[in-house]
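Here the complex is missing a single protein chain, while all its other protein chains stay put.
Up next, subunit A:
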């Protein structure tokens, strides 16, 4: 992933201001940026280079420097605030133009470095922007529905209490495996169907229930890049699939800026 720096890392970094990258766009009307607050509360700025425009915000390195980021990214309160503030900018931009969102916590030393990055990555960024134009991301999450899995049948058989226990236990395990298999198959089927109506699709890892608060296990955490003109049809398809698969409960979220589709497909392993 990242490039290297030509200069040695300073032992004692001098703190000052860095430049937080929110997103890259092909062009932007400066007037449209007025009133959009960046990650640290200050207004976002446009930095042009190589025919592209980076939308950035100045940040104090005392909070957004390497050292500080390591610490802050582990602080849920800080992380939530940063994620929401970053998203607010990306989302505002995505409503009017095609955007390549930057991953959270991409900080450059100054505008010159930003311009250099734009130049170095120009072709890939321009291709990505072209690919994303007129399209938006939708999410579909699928959760296991309790009780939709096979019932455990009380196995008959001779023997004592121990043997009966073992038979019952084996039947329970078999039923659980069967239930997991059915849920996984349904998730794969639904994902494939949705992907067929999307320009691109990928599966994020299922969310941890401790974090999502979901009552049951998630088996599908899909993201779909959909033509704006086909969003209604995509949502209708999601509804049909949900009816066809009562063994799962689905949630549809969106539209999202195309966060899940900025990396080249091969760059990240798909979660299965």
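In this section, a contact is a pair of C-beta atoms (placed from the backbone, for glycine too) under 8 Å apart; a residue touches a chain by one contact, two chains touch by 3 or more; residues count from 1.
Keep in mind that, in the parts below, contacts and distances are computed from a predicted model.
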| item | value |
| --- | --- |
| Chain left out of the displayed complex - its UniProt protein name, from "Sugar ABC transporter permease", "Putative hemin import ATP-binding protein HrtA", "LD-carboxypeptidase" or "Gas vesicle protein" | "Gas vesicle protein" |
| Residue in contact with the excluded chain [from A:111, A:227 or A:251] | A:251 |
| Touching the absent chain when the full complex is considered, from A:26, A:104 or A:126 | A:104 |
| Touch criterion as defined above, residue of A:32, A:174, A:189 or A:207 at the omitted chain | A:207 |
| Subunit A residues touching the omitted chain (full complex) | 1-3, 5, 9-10, 13, 18, 21, 24, 37, 41, 61, 64-66, 69-70, 73-77, 79-81, 83-88, 91-92, 95, 100-109, 113, 117, 120-121, 125, 128, 139-141, 145, 204-208, 210-214, 221, 223, 231, 235, 238-239, 241-243, 246, 248-256, 259-263, 268, 271 |
